[in-house]
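Working notes, structure below.
Note that one protein chain of the assembly has been removed; the remaining protein chains are unaltered in position.
Let's look at chain A:
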Amino acid sequence: MAPSALVVGDIYFEDAKWQALSPAVTLKEYRKGTRAEFISLLKSGIFDDVEAIFRSNESTTVTGPFSEEIISILPPTVKWLCHSGAGYDNIDVEACTQRGIQVSNTPNCNEGAVADLTIYLMIGALRRITAPNNALRAGKWRGHIVPGHDPKDKILGILGMGGIGKEVAKRAKAFGMKIIYNNRHPLPASIATSLSAHFVSFEELISTSDVISLHLALTPSTERILGAAEFEKMKTGVTIVNTARGDLIDEEAMIRALEKGKVWSLGLDVFDNEPRVDERFLGSERVVVCPHIGAATVETMAAMERLVIENIKSALFNGKLLTQVHEQISQS
(Lines give C-alpha, C1' and ligand atoms only; values in the text may rest on other atoms or scores of the structure.)
Protein backbone atom coordinates (compact mmCIF):
# COMPACT_ATOMS: atom_id res chain seq x y z
CA MET A 1 0.00 0.00 0.00
CA ALA A 2 1.23 3.48 -0.86
CA PRO A 3 2.43 5.52 2.09
CA SER A 4 0.61 8.77 2.86
CA ALA A 5 2.00 12.29 3.00
CA LEU A 6 0.28 15.47 4.15
CA VAL A 7 1.01 19.01 3.08
CA VAL A 8 0.31 21.71 5.68
CA GLY A 9 0.09 25.19 4.17
CA ASP A 10 0.34 25.96 0.46
CA ILE A 11 2.85 24.89 -2.19
CA TYR A 12 3.49 27.77 -4.60
CA PHE A 13 5.89 26.74 -7.34
CA GLU A 14 6.48 23.03 -7.27
CA ASP A 15 2.96 21.78 -6.77
CA ALA A 16 3.32 19.71 -9.95
CA LYS A 17 6.26 17.87 -8.38
CA TRP A 18 4.18 17.26 -5.25
CA GLN A 19 1.26 15.94 -7.32
CA ALA A 20 3.71 13.76 -9.24
CA LEU A 21 4.49 11.86 -6.01
CA SER A 22 1.12 10.19 -6.56
CA PRO A 23 0.27 7.33 -7.03
CA ALA A 24 3.45 6.08 -5.28
CA VAL A 25 2.38 8.28 -2.39
CA THR A 26 -1.17 8.95 -1.25
CA LEU A 27 -1.44 12.72 -0.98
CA LYS A 28 -3.45 14.54 1.66
CA GLU A 29 -3.62 18.22 2.31
CA TYR A 30 -4.43 20.94 4.77
CA ARG A 31 -3.51 24.09 2.85
CA LYS A 32 -5.69 26.72 4.45
CA GLY A 33 -7.48 27.04 7.76
CA THR A 34 -6.86 27.62 11.43
CA ARG A 35 -4.97 26.04 14.26
CA ALA A 36 -8.19 25.03 16.01
CA GLU A 37 -9.54 23.34 12.89
CA PHE A 38 -6.23 21.61 12.20
CA ILE A 39 -6.15 20.25 15.76
CA SER A 40 -9.68 18.94 15.48
CA LEU A 41 -8.88 17.26 12.15
CA LEU A 42 -5.80 15.64 13.68
CA LYS A 43 -7.98 14.31 16.46
CA SER A 44 -10.67 13.16 14.02
CA GLY A 45 -8.36 10.52 12.60
CA ILE A 46 -8.54 11.53 8.93
CA PHE A 47 -4.75 11.90 8.81
CA ASP A 48 -4.13 8.69 10.69
CA ASP A 49 -2.02 6.87 8.11
CA VAL A 50 0.23 9.87 7.30
CA GLU A 51 3.94 9.06 7.49
CA ALA A 52 5.48 12.30 6.18
CA ILE A 53 4.46 15.92 6.49
CA PHE A 54 5.37 18.69 4.04
CA ARG A 55 5.32 21.74 6.29
CA SER A 56 5.21 24.68 3.92
CA ASN A 57 6.98 27.96 4.50
CA GLU A 58 3.84 29.82 5.45
CA SER A 59 2.28 26.98 7.43
CA THR A 60 2.88 28.85 10.68
CA THR A 61 0.36 31.45 9.55
CA VAL A 62 -2.13 28.62 8.95
CA THR A 63 -1.68 26.37 11.99
CA GLY A 64 0.65 28.30 14.26
CA PRO A 65 3.89 26.73 15.46
CA PHE A 66 4.33 22.97 15.64
CA SER A 67 4.59 23.16 19.39
CA GLU A 68 4.30 20.26 21.80
CA GLU A 69 0.51 20.75 21.68
CA ILE A 70 0.45 19.77 18.01
CA ILE A 71 3.34 17.30 17.99
CA SER A 72 1.71 15.29 20.76
CA ILE A 73 -1.46 14.69 18.73
CA LEU A 74 0.15 13.96 15.34
CA PRO A 75 -0.89 10.51 14.14
CA PRO A 76 1.36 7.75 15.55
CA THR A 77 2.26 6.84 11.95
CA VAL A 78 4.10 10.17 11.40
CA LYS A 79 7.83 9.54 11.11
CA TRP A 80 9.03 12.48 9.04
CA LEU A 81 8.42 16.21 9.34
CA CYS A 82 9.86 18.03 6.33
CA HIS A 83 9.87 21.77 6.81
CA SER A 84 10.24 24.30 4.01
CA GLY A 85 12.52 26.92 5.52
CA ALA A 86 16.01 27.29 6.89
CA GLY A 87 14.86 28.33 10.36
CA TYR A 88 12.69 25.89 12.29
CA ASP A 89 12.31 27.49 15.71
CA ASN A 90 8.57 27.22 15.07
CA ILE A 91 8.95 23.45 15.43
CA ASP A 92 9.55 21.86 18.83
CA VAL A 93 12.34 19.56 17.71
CA GLU A 94 12.79 18.12 21.19
CA ALA A 95 9.15 17.00 21.26
CA CYS A 96 9.58 15.47 17.79
CA THR A 97 12.70 13.58 18.86
CA GLN A 98 10.89 12.14 21.87
CA ARG A 99 8.12 10.85 19.64
CA GLY A 100 10.63 9.42 17.17
CA ILE A 101 9.77 11.94 14.46
CA GLN A 102 12.71 13.02 12.30
CA VAL A 103 12.73 16.63 11.15
CA SER A 104 14.33 18.18 8.07
CA ASN A 105 14.75 21.81 7.11
CA THR A 106 15.93 23.40 3.84
CA PRO A 107 19.44 24.72 4.36
CA ASN A 108 21.48 26.03 1.43
CA CYS A 109 18.46 27.33 -0.47
CA ASN A 110 18.09 30.83 0.88
CA GLU A 111 21.68 31.99 1.43
CA GLY A 112 21.82 34.23 -1.61
CA ALA A 113 18.41 35.81 -1.06
CA VAL A 114 18.94 36.50 2.64
CA ALA A 115 22.41 37.89 1.95
CA ASP A 116 20.93 40.16 -0.74
CA LEU A 117 18.37 41.56 1.68
CA THR A 118 21.08 41.96 4.31
CA ILE A 119 23.08 44.18 1.96
CA TYR A 120 19.93 46.08 1.01
CA LEU A 121 19.17 46.79 4.67
CA MET A 122 22.79 47.63 5.43
CA ILE A 123 23.05 50.24 2.68
CA GLY A 124 19.62 51.55 3.60
CA ALA A 125 20.57 51.83 7.27
CA LEU A 126 23.96 53.43 6.54
CA ARG A 127 22.11 55.98 4.42
CA ARG A 128 19.24 56.36 6.90
CA ILE A 129 17.16 55.89 3.80
CA THR A 130 13.79 55.89 5.54
CA ALA A 131 13.63 59.69 5.76
CA PRO A 132 14.22 60.49 2.07
CA ASN A 133 12.17 57.48 1.01
CA ASN A 134 9.16 58.61 3.04
CA ALA A 135 9.59 62.28 2.14
CA LEU A 136 9.54 61.54 -1.58
CA ARG A 137 6.47 59.30 -1.43
CA ALA A 138 4.71 62.01 0.59
CA GLY A 139 5.36 64.44 -2.26
CA LYS A 140 7.99 66.38 -0.29
CA TRP A 141 11.01 65.52 -2.43
CA ARG A 142 13.92 65.18 0.02
CA GLY A 143 12.29 66.59 3.11
CA HIS A 144 14.96 67.25 5.70
CA ILE A 145 17.74 64.80 4.98
CA VAL A 146 20.95 64.05 6.75
CA PRO A 147 23.82 62.66 4.70
CA GLY A 148 24.43 58.96 5.23
CA HIS A 149 27.61 56.93 5.36
CA ASP A 150 29.48 54.92 2.77
CA PRO A 151 30.17 51.21 3.36
CA LYS A 152 33.61 51.66 1.81
CA ASP A 153 36.48 51.08 4.25
CA LYS A 154 34.05 50.34 7.12
CA ILE A 155 34.50 47.27 9.29
CA LEU A 156 31.68 44.75 8.91
CA GLY A 157 31.43 42.30 11.82
CA ILE A 158 29.59 39.12 10.87
CA LEU A 159 28.23 37.08 13.77
CA GLY A 160 27.79 33.53 12.52
CA MET A 161 29.78 32.59 9.45
CA GLY A 162 27.60 29.84 8.02
CA GLY A 163 26.19 29.76 4.51
CA ILE A 164 24.45 33.13 4.77
CA GLY A 165 27.32 34.86 6.58
CA LYS A 166 29.70 33.79 3.82
CA GLU A 167 27.42 35.14 1.10
CA VAL A 168 27.14 38.43 2.97
CA ALA A 169 30.94 38.61 3.24
CA LYS A 170 31.33 37.99 -0.49
CA ARG A 171 28.93 40.83 -1.34
CA ALA A 172 30.20 43.28 1.29
CA LYS A 173 33.73 42.87 0.02
CA ALA A 174 32.60 44.25 -3.35
CA PHE A 175 31.47 47.40 -1.53
CA GLY A 176 34.98 47.91 -0.18
CA MET A 177 34.25 46.76 3.37
CA LYS A 178 36.69 45.07 5.70
CA ILE A 179 35.27 41.81 7.02
CA ILE A 180 35.72 40.35 10.50
CA TYR A 181 33.69 37.46 11.88
CA ASN A 182 33.03 35.33 14.89
CA ASN A 183 31.85 31.76 14.64
CA ARG A 184 31.97 28.58 16.70
CA HIS A 185 34.93 27.56 14.55
CA PRO A 186 37.19 29.63 12.30
CA LEU A 187 36.72 28.96 8.59
CA PRO A 188 39.27 26.85 6.76
CA ALA A 189 42.13 29.17 5.77
CA SER A 190 41.44 28.94 2.04
CA ILE A 191 37.83 30.08 2.42
CA ALA A 192 38.70 32.85 4.90
CA THR A 193 41.35 34.12 2.50
CA SER A 194 39.06 34.12 -0.51
CA LEU A 195 36.51 36.13 1.49
CA SER A 196 39.22 38.35 3.03
CA ALA A 197 37.51 37.62 6.36
CA HIS A 198 39.37 37.67 9.67
CA PHE A 199 38.33 35.56 12.64
CA VAL A 200 38.05 37.57 15.87
CA SER A 201 36.64 36.95 19.33
CA PHE A 202 33.04 37.87 20.05
CA GLU A 203 34.29 40.66 22.32
CA GLU A 204 36.54 42.11 19.64
CA LEU A 205 33.83 41.94 17.02
CA ILE A 206 31.37 43.79 19.24
CA SER A 207 33.82 46.53 20.14
CA THR A 208 35.50 47.18 16.77
CA SER A 209 32.81 46.82 14.10
CA ASP A 210 31.22 49.77 12.30
CA VAL A 211 28.41 47.50 11.13
CA ILE A 212 27.33 44.32 12.92
CA SER A 213 25.26 41.78 11.00
CA LEU A 214 23.75 38.69 12.62
CA HIS A 215 23.67 35.35 10.84
CA LEU A 216 23.22 32.92 13.70
CA ALA A 217 20.65 30.24 14.29
CA LEU A 218 18.43 30.92 17.28
CA THR A 219 19.29 28.49 20.08
CA PRO A 220 19.24 28.79 23.87
CA SER A 221 22.89 29.85 23.73
CA THR A 222 22.40 32.56 21.09
CA GLU A 223 19.14 33.99 22.44
CA ARG A 224 19.68 37.67 23.31
CA ILE A 225 23.32 37.40 22.33
CA LEU A 226 23.22 41.19 21.94
CA GLY A 227 21.95 42.83 25.12
CA ALA A 228 22.56 45.98 27.12
CA ALA A 229 26.13 44.95 28.06
CA GLU A 230 27.04 44.31 24.42
CA PHE A 231 25.55 47.58 23.15
CA GLU A 232 27.56 49.36 25.82
CA LYS A 233 30.79 47.97 24.37
CA MET A 234 30.04 48.89 20.78
CA LYS A 235 31.50 51.83 18.89
CA THR A 236 29.37 54.95 19.00
CA GLY A 237 27.67 55.25 15.63
CA VAL A 238 27.44 51.52 14.95
CA THR A 239 24.84 50.16 12.53
CA ILE A 240 23.09 46.86 13.33
CA VAL A 241 21.58 44.60 10.69
CA ASN A 242 19.45 41.60 11.59
CA THR A 243 18.01 39.24 9.01
CA ALA A 244 18.34 36.13 11.21
CA ARG A 245 15.97 36.05 14.19
CA GLY A 246 14.54 38.82 16.35
CA ASP A 247 15.20 36.96 19.60
CA LEU A 248 18.95 37.14 19.01
CA ILE A 249 18.75 40.74 20.23
CA ASP A 250 17.30 42.28 23.37
CA GLU A 251 15.00 44.74 21.58
CA GLU A 252 14.60 47.04 24.58
CA ALA A 253 18.36 47.38 24.91
CA MET A 254 18.65 48.03 21.17
CA ILE A 255 15.98 50.73 21.24
CA ARG A 256 17.70 52.43 24.20
CA ALA A 257 21.03 52.33 22.38
CA LEU A 258 19.37 53.84 19.30
CA GLU A 259 17.73 56.59 21.34
CA LYS A 260 20.98 57.40 23.13
CA GLY A 261 22.76 57.77 19.80
CA LYS A 262 25.09 54.86 20.49
CA VAL A 263 23.55 53.14 17.49
CA TRP A 264 23.44 55.28 14.31
CA SER A 265 20.88 53.17 12.50
CA LEU A 266 19.22 49.76 12.21
CA GLY A 267 18.26 47.49 9.35
CA LEU A 268 15.78 44.87 10.56
CA ASP A 269 13.93 42.08 8.80
CA VAL A 270 13.10 40.14 11.99
CA PHE A 271 11.53 41.06 15.33
CA ASP A 272 11.09 39.31 18.60
CA ASN A 273 7.27 39.40 18.59
CA GLU A 274 6.65 38.93 14.88
CA PRO A 275 4.31 39.81 13.29
CA ARG A 276 4.01 42.53 15.93
CA VAL A 277 6.67 45.20 15.56
CA ASP A 278 7.56 47.69 18.26
CA GLU A 279 6.15 51.11 17.40
CA ARG A 280 9.45 52.72 18.24
CA PHE A 281 11.06 50.93 15.28
CA LEU A 282 8.25 51.95 12.97
CA GLY A 283 8.33 55.54 14.16
CA SER A 284 12.06 56.06 13.73
CA GLU A 285 13.57 57.45 10.56
CA ARG A 286 16.84 55.81 11.59
CA VAL A 287 15.41 52.34 11.19
CA VAL A 288 14.86 50.47 7.93
CA VAL A 289 12.32 47.71 8.39
CA CYS A 290 11.10 44.77 6.34
CA PRO A 291 8.51 42.17 7.39
CA HIS A 292 10.73 39.06 7.43
CA ILE A 293 11.08 38.73 3.68
CA GLY A 294 14.73 37.69 3.51
CA ALA A 295 14.02 34.46 1.68
CA ALA A 296 10.84 35.67 -0.04
CA THR A 297 11.91 35.25 -3.63
CA VAL A 298 10.54 33.02 -6.34
CA GLU A 299 13.85 31.26 -6.86
CA THR A 300 14.41 30.58 -3.16
CA MET A 301 10.89 29.40 -2.47
CA ALA A 302 10.97 27.05 -5.46
CA ALA A 303 14.33 25.62 -4.38
CA MET A 304 13.06 25.04 -0.85
CA GLU A 305 9.92 23.32 -2.09
CA ARG A 306 11.99 21.04 -4.32
CA LEU A 307 14.23 20.13 -1.39
CA VAL A 308 11.22 19.32 0.82
CA ILE A 309 9.90 16.98 -1.86
CA GLU A 310 13.33 15.34 -2.20
CA ASN A 311 13.39 14.85 1.57
CA ILE A 312 9.95 13.27 1.51
CA LYS A 313 10.92 10.88 -1.31
CA SER A 314 14.13 9.92 0.41
CA ALA A 315 12.35 9.42 3.71
CA LEU A 316 9.50 7.30 2.37
CA PHE A 317 11.55 5.20 -0.04
CA ASN A 318 15.03 5.12 1.49
CA GLY A 319 14.14 5.60 5.14
CA LYS A 320 16.42 8.62 5.51
CA LEU A 321 16.13 12.41 5.37
CA LEU A 322 18.55 14.35 3.17
CA THR A 323 18.81 17.45 5.31
CA GLN A 324 17.90 16.47 8.83
CA VAL A 325 18.14 19.20 11.48
CA HIS A 326 21.51 19.21 13.21
CA GLU A 327 20.11 18.64 16.74
CA GLN A 328 18.90 15.22 15.63
CA ILE A 329 22.05 14.35 13.72
CA SER A 330 24.40 15.02 16.60
CA GLN A 331 22.41 12.77 18.95
CA SER A 332 21.95 9.82 16.58
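Assume contacts are C-beta pairs under 8 Å (C-beta built on N, C-alpha and C of every residue); 3 or more make two chains touch, one makes a residue touch a chain; residues count from 1.
As a working rule, contacts and distances are computed from a predicted model.
Missing chain, UniProt protein name: "Hydroxyisocaproate dehydrogenase", from among "Trafficking protein particle complex subunit 11", "RING-type E3 ubiquitin transferase", "Hydroxyisocaproate dehydrogenase" or "B-like cyclin".
The hidden chain makes contact, of the residues A:Glu14, A:Glu51 or A:Asp116, with A:Asp116. Of the options A:Gly45, A:Pro76, A:Gly100 or A:Gly139, the residue whose C-beta touches the omitted chain is A:Gly139.
Within the entire complex, the positions of chain A that touch the omitted partner chain are 12, 112-113, 116-117, 119-120, 123-124, 126-127, 129, 132-133, 135-137, 139, 141-143, 145, 147-152, 170-171, 173-176, 274-275, 277, 279, 282, 289-293, 296-301.
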